[in-house]
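The next block holds one structure in the form of structure tokens; read it before the comments.
Heads up, one of the protein chains got dropped from this complex, but the rest are sitting where they should.
Moving on, here comes chain A:
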Amino acid sequence: MVRTLLVRGLWAGLLAGLIAGGFAFAFGEPHVDSAIALEEAAAPPAHEPAGSSAHGSDEPAAQASGEAAPHDHGHDHGEEAVVSRPVQKAGLFLATGLYGLAVGGVFALVFAGLRGRVGPRSDGRLALATAGAAFTAVVLVPFVKYPANPPAVGDPATINDRTLLYVVIVLVGLAATAIAVATARRASSADPWVRWVAAAGGFLVPVIAAWMLLPGVDEVPGGFPATLLWEFRIASLGTQVVFWAAFGVLFGWASDRVSARHAATTRPATAPPTSPTTSSTPPSPASSS
């Protein structure tokens, strides 16, 4: 059962990641291109001419002049030197696909733990509710404090600090969601309104505290077009909305089918509770795709 859910989660995540990649390619890439164009226009004459796609011949020269090492840390605008723009655009699908795979797998295991314990009793509804909660925790909560930025926005020297802060706010979002769920469970005997207010408080208090206490990051260079920044951020948020919506529906559908089949095979077990219902352990390999 767990393995089947995990496999479905990986597939649903990969698929949702590729769908989100398609959205990002269509609605986000134009803004990435605009930002990189601005970045290159603003940069002082670099060690390599912009747009040198034949990096095979350039790279040894760069290494010979001792300029390869600094690239390991916050690179400047020289990404074309290592990976050309067309390859980066293909890499977008690789990135969102692998991201979906990883997120989908973790989600499936969390889902397996929640199932029958917390939240809606049916798999499809639980999947949608959990996907919505995950979107709130790992996308909305971070986005309010540290919104997505296009290339050319951000100081390479602070990348480690910004990454750490980002991880912290994601963890705060996840912890606050867990607190809200636990609060709602504890108040399950109370009036529904009391329960909802308690859950909302359990979520909002840590989140708002983190928003207020964590240091802000303001590294948008003066003169960067506000419209481009806004449109990029909306495209980035849209990519995540598409991912979580697609994933919630795909995984909900898949897990519903798993549970329907599982229920069909274990139905006779209702009479004797002693019967070992091990049919959930070894799902046939062929049926797991």
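Simple rule for what comes next: a contact is a pair of C-beta atoms (placed from the backbone, for glycine too) under 8 Å apart; a residue touches a chain by one contact, two chains touch by 3 or more; residues count from 1.
The definition used in the following text is that contacts and distances are computed from a predicted model.
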What does the UniProt entry say the missing chain is called, choosing from "Glyoxalase-like domain protein", "Polysaccharide deacetylase", "CbtB-domain containing protein" or "Cytochrome d ubiquinol oxidase subunit I"? "CbtB-domain containing protein"
Answer key for A:16, A:38, A:92 or A:229 versus the chain not shown reads A:92
The one of A:38, A:103 or A:210 in touch with the missing chain is A:103
Missing-chain contacts mapped onto chain A: 1-3, 6, 21, 24, 28-29, 32, 68, 71-76, 79, 82-83, 87-89, 91-92, 94-96, 98-99, 101-103, 105-106, 109, 112-113, 115-117, 121-126, 139, 142-143, 146-151, 154, 156, 159, 162-163, 165-167, 232, 235-237, 239-240, 256-257, 259-260, 263, 280-281
